[in-house]
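In what follows, a structure is listed as structure tokens, so that the remarks can point back to it.
All protein chains but one are shown in place.
Now for chain A:
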Amino acid sequence: MKNRWMSAKWIGLIVFLAAFASGCGKNHLSTLRPAGEVGQEQFYLMVFSIAIMLLVVVSVIILFSFAVLKSRRSKLGEDYKPKDVAGNHVYEVIWTSIPILLIIILAVPTVYLVFKQGDVRGMENEDGGINTEETIVNVTANQYWWEFEYPNEEVVTSQELVVPTDRRVYFNLKGGDVKHSFWVPAAGGKLDTNVDGINSFYLVFDDDSAEESNRLFYGKCAELCGPSHALMDFKVKALPEEEYDQWLADMKAVEEPAQASTDDAAEGQEIFNNSCIGCHAVTPQGAGAVGPNLANFGDRDLIAGFLEHNEENLVDWIKDPESFKPGNKMTDQYDLSDEEIDKVASYLMELKVEEGSGDVESLREKPEEDSEEGGN
């Protein structure tokens, strides 16, 4: 009897914890399971404000319930004549000053964090140029895809953002056509990608949280930007610093397009070079292109930002992008037969960046040369 009660208690606890965990959403995209410093601070501020507000809600509801229960006409009788009270200065001072006090308490961390999280001075070096010591990503949001440029390393990729863990990643955001908003809920709040100018902020991805989320976080567009706004997702791959450096070096090592290995893919490459290369680069250079950079397309986890990564989906996508992402800019830009599309798809699936091909040492040296050149 006792045992059964014990086990029931445990099951109850597990169910409760499961419900609680699911109540916080998925760890790769929920604001309630922050994955780094910025998200953590915002989460604390949320919890702090919720605690204060729950206090308010509970006391109002208690007061209100008493008021309603004690003043029912059915209880007091039809003839009861309420006493008219004009007001009460003491009460009014109390319920004016307590909210003011609560708001001051909430205002302190708010103002502190506004200035702390708005501080992006680390992006610049002493001369006001780009700080080459920091991880900086230039993000351009386009209808309906994302371009990520690493200015210090001169690498461009799209749709899948790769970041190092356990250090600040600075972002420069801008909108390529209309206004979008860059949001990685697990890592921290959003910032708009205006068409008028560049917005900057930073995020941090903890290595432990990254590991829990299989190193993939979800990013979303948070500002209505047209028919396919809902599908303008991206992925964030958070790698330990060495792996991140290696990835950058590998990307940097790609100087010419990967060569196709099969006949189909080779034909596909030719078709691609005739019909697609005007918009899509296949080497990780050339920021500001019309379409997403495809240099490491074969390594990615999603097609068009939201479809499962396999050749079948890729073929369907190229055949009729409009049916997947209405309003996208790729529809009707090319005229390919089904057979040609199959070949292009098999070529694209081969666009992988060889792991370990790049030299990490040169990656670290390169930017300095660059800045010297810039100085000259």
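Please note the rule applied: a contact is a pair of C-beta atoms (placed from the backbone, for glycine too) under 8 Å apart; a residue touches a chain by one contact, two chains touch by 3 or more; residues count from 1.
To be clear about the criterion, contacts and distances are computed from a predicted model.
Matching "ABC transporter permease", "Cbb3-type cytochrome c oxidase subunit I", "NADH-quinone oxidoreductase subunit J" or "Beta sliding clamp" against the UniProt entry of the left-out chain gives the name "Cbb3-type cytochrome c oxidase subunit I". Remark: the omitted chain is touched by one listed residue; of A:Arg168, A:Arg215 or A:His229 this is A:His229. Although one chain is not drawn, the whole complex shows that of A:Gln42, A:Asn131, A:Ser275 or A:Asn313 it is A:Gln42 that touches it. Set against the missing chain, the residues A:Ile11, A:Val57 or A:Val290 yield one that touches it, A:Val57.
In the full complex, chain A touches the omitted chain through residues 22-26, 29-32, 39, 41-42, 45-46, 49-50, 53, 56-57, 60-61, 63-64, 66-68, 70-73, 76, 80-88, 91-92, 95-96, 99-100, 103, 106-107, 109-111, 113-115, 117-119, 175, 177-179, 181, 183, 185-186, 188-192, 194-197, 199, 218, 220-231, 233, 306, 325-327.
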